[in-house]
Every structure is written in structure tokens, then in C-alpha cells.
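Below: one structure in C-alpha cells.
The complex is shown incomplete by one protein chain, all other protein chains being positioned as in the whole.
Labels A and B are assigned to the chains in the order they are written; within every chain, residues are numbered from 1.
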Amino acid sequence: MKSMCSMKFNNQNIFIGENVTIGENVKIGDNVRIYDNVTIGDNCTICNDCVLGEPVADYYEQSNYINPATHVGPNSLLRSHSIVYAGSSLGEYFSSGHRVTVRESFFCGKYVRIGTNCDIQNNVRIDNNSWLHSGIFVPAKTHIGKYVMIYPHVVFTDDPYPPSNQHIPPKVSDFAQVGAGAVILPGVSLGKHVLVGAGTVVTKSVPDNYCILGNPGKLKKRVEDIILENGSPAYPWPTRFSRGMPWNGSEFLTWKQHNYD
Amino acid sequence: MKSMCSMKFNNQNIFIGENVTIGENVKIGDNVRIYDNVTIGDNCTICNDCVLGEPVADYYEQSNYINPATHVGPNSLLRSHSIVYAGSSLGEYFSSGHRVTVRESFFCGKYVRIGTNCDIQNNVRIDNNSWLHSGIFVPAKTHIGKYVMIYPHVVFTDDPYPPSNQHIPPKVSDFAQVGAGAVILPGVSLGKHVLVGAGTVVTKSVPDNYCILGNPGKLKKRVEDIILENGSPAYPWPTRFSRGMPWNGSEFLTWKQHNYD
Partner (left out) sequence: MKSMCSMKFNNQNIFIGENVTIGENVKIGDNVRIYDNVTIGDNCTICNDCVLGEPVADYYEQSNYINPATHVGPNSLLRSHSIVYAGSSLGEYFSSGHRVTVRESFFCGKYVRIGTNCDIQNNVRIDNNSWLHSGIFVPAKTHIGKYVMIYPHVVFTDDPYPPSNQHIPPKVSDFAQVGAGAVILPGVSLGKHVLVGAGTVVTKSVPDNYCILGNPGKLKKRVEDIILENGSPAYPWPTRFSRGMPWNGSEFLTWKQHNYD
């Protein structure tokens, strides 16, 4: 343990397990539980009542259980009551809402945000700069690309003939936007720049650059054909929205040319 | 601090910040966190693990951060694990379920109820006697009128072309009823006495006194034309339901004449 600066906290009722490494300028709230083999990068804030390195059920049964390593990248902010299972790795500048649950062997890139009450199952991967809003369910092994935004209450599924042991993890491609309350059926992939309307039930994979609406979801139009009131196209969105993104304003196309693999 | 009666609690692991005012006959549960500049009215019960005056992210970054004032009206009951951000004001007889999140600068009138797991964003306003049930998401700056009831898992949205910085806050008019699992699209307003059927995706504003059903939602009929099995009209509902409301039984019309602005 290098140091722990926690001027904003009271250090009441904190538990820290063995082999925990805490970076410089880390703030740790009251009632936080940090289990064995957790590393926290510099400048992180772990708010009250969070749990890091939550062990899987074997911990309670096996006397020789060893907790898998958990990493929290530097400059991350975990809001209160969030739970990160052991074996997960959060990229730098991660932020969570309250009461987020992230199951074991989760991996995410940089600048990822996961909102209040989200439930992210094991082995999910989320790439850089993707944001999940409030109350979203993501099943095991889902892959969410870069610059994806998923709005409140979306639920992804993975079992075409439930119950079964043959799950098909969802895939969401870069820049996709998934509207609030959408339900994504098992085996469905969402292409790049896809826009799923709020409340849509997506029953088939959506090709790149399409907007889909309804229940069952129907391809409505290409996203380039969605026109704002000012007469300019709304999509692809990165030409008109850059808050928190690594490009500036309308410079997206130039940025993409040089940075996007 | 005037006094604190907490016979029902153990006073274990409570944190109380500076300039906190607690009324008469207030009960405060274990592990409660009360940050600076919170006022709690008389006869309130703040159950275990609640957080009052939760600071925004600046608190963790700025040494000169001052927590905005937070008010909890008298006779309120906050069930366990609820979080109320700083700058919010809860009217008298407020009650919450468990794990409610209310973001900064929230304002509500009297006799408002917010159910378990609701996530209410910043600057939302809810008027007197409105009830939100379980697991509802309400975006920033939404205005919910009086005597509105919103049933479990409803999600409101505010961004017609996500992602953007041009959000249109939802508006729900007095006496509206919003069925479970409904999704309300951006820019939609719900009129007075509107009934939204469970599972409806509301894509356009609904005029006063209409019932809307389906995905996409279609105006079905006027609410006065929904007839109960006993042959009497089901709506407007206040003539047949008064539990917790300021009128008695069938006296709604008289009450309305004298009290309703």
C-alpha cells in the first residue's frame, strides 16, 4: 500500500483484505469492503459502501479459495454501493453510478461509464468510451464495442430456447445507440452506427447504419436519412456530439481517419 | 440539532456532517450518512443505510466545495439504502421504498411516494400526492404533476436524437396513470387523466382524457368510455379511489370544485 489520502472520508468501518495495492491520492469511503488481491490505480475515488473484489460463491465453501486479481484503473470513480467481482479489470477513467453490479472476469477499456442499478454479468467486455445508462442488464460474455451508448432499462438476452446451456452472447458494434427500454433478443447483433428506437424489441440482427423501431422491430431507414430540424443529418452522431469523446466537435472525420482502427 | 429520539435504532456507525438540523422525534437508523447542510423535519424516520445530502462529484475534487442545502419535510419515511443528493427538497409526508436514488436539485410537494429502486435524475419536480412505484427511471428536469401514478418499470426518455445536448424533459399532467413497463419517448407529454396501458410505447403526446395502448401506442378511446363491470365509468378515477388522497370516496367533484386550482 503506497498511500491513502482520504480527506473527504471518515475512514469508518472499512475492511481491506490481503495483498491490496492502493495508488496515490485515492479516496476510500466509509463501509467499503476491499477483498484480497485488488489493485486500485492513482487518483481513484471509491465511494461509501462499495465492494471491490467480491468473491464468487466458492469463497464461502472452499477453505483454500484464492481471490482472482481485480484491477481498478487510475482516475476511476465508483459511486456508492457498487459491487465489482474479483477477476475484473476496469480501465482508466472508469465511472459507475450507484449500486452497479459487475460480475467476475469483466473487462472494460478506458472512459467507460456504467449507470446506477446496472447488472453486468460475468465475462462481459466493453470497449473504450462506451456508456451504459441506468438499470441495464447485460448477460455473460456480451461484447460491447467502442463509443456505444445504451440508454436506461435496456435488456439483452442470450438464450434462444430457454432454459438451455447454449447461450449466444450479444454483440453491439462501435458507435451503436440503443434506446431506452429496448429488448434485444438472443443471437441478435447490432451493427456499427445502428440506432435502436426506445421500446423496440429487436428480433433479428441489424446491419450497419440502420435504424430499427417497433415490436417486432422493423428496419425503418438508414441512419444517414434521419434529418435534424436544422436540415443536417443526425447520424452518424459523432459529427455533432463530442462531449467526453476524444475528438472535438465536427472534427470527427479527421479524428477517425487518424485514430480509428 | 434540537433532539434525536431513536428508540428503535441502535445508533451504530452513524455519520452526521456539519450544520445538520434534526427535528423532534426523528429516528435515524444504523449506518446512515448525513452530509453537511441537511435539515430533517419533525417526526421523520430515516431507516438504516440511507444517505442524505449526497454530494455531487465536485465534492471529491474541490477542497472548497460547499454542499447545497437539502431538506426533508416533516413526517417523512425514507426506507433503507435510499440516497438523496444535496440540493434536493422533499415535501412533508414524503415516503420512499428501498434503494431509491434522487439526484441533485430534486423538488417534490407533499405526500409524494417513490418506490423501491427508482432512479430519479437531477432537477426533477413532482407535485403533491403523486406516487411512483418500483424501478422507474425519470430523466433530468421532468415535471410530474399532481395525483399522478406511475407503475413499476416505466422509463421516461428525453433525447430525440441520442446522443445530444438538446434534451426535452418529459411532462406528465395531473391525474395521469402510466401503466407498468411503459416507455415514453422523447418530447412526449401526457395530458390530464391520461391512461397509458401497461407495456405501451408512447411515441406522440397524448391529449387530456385519452387512453393509449400498444407499440407504437395508439389512442384507444376516451377514458370516460372505459366501463367497469358494475356499469359505472372507471375514469376519471378520483370518483372511485381516494385512499391516501385529500378527498373522501365519491366526494371528488365537490372537493375539486373547492380545492383544485
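One rule holds in what follows: contacts are C-beta pairs under 8 Å (C-beta built on N, C-alpha and C of every residue); 3 or more make two chains touch, one makes a residue touch a chain.
Source: prediction; values computed, not measured.
When the missing chain is restored to the complex, the residue among B:V102, B:M149 or B:V172 that touches it is B:M149.
Note that of B:N37, B:S88, B:T101 or B:N117, the residue touching the chain absent from this view is B:N117. Touching the chain that is not shown, out of A:R79, A:H153, A:K192 or A:R240: A:H153 (per the contact rule at the top).
Seen across the whole complex, the unshown chain contacts chain B at 7-8, 10, 12-13, 27, 30-31, 45, 48-49, 77, 80-81, 97-99, 116-117, 134-135, 149, 151-153, 177, 179-181, 195, 197-199, 201, 213-215, 226, 228, 234-235, 237, 240-241, 243.
On the side of chain A, touch with the chain left out of the figure occurs at residues 13, 15, 31, 33, 49, 51, 54, 57, 59-60, 63, 81, 83, 99, 101, 117, 119, 135, 137, 139, 153, 155, 157, 159, 161-165, 181, 183, 185-186, 201, 215-216.
Here is the rule we use: only the chains that are shown with their structure count from here on.
Measuring from the averaged C-alpha position of chain A to that of chain B gives a distance of 27 Å.
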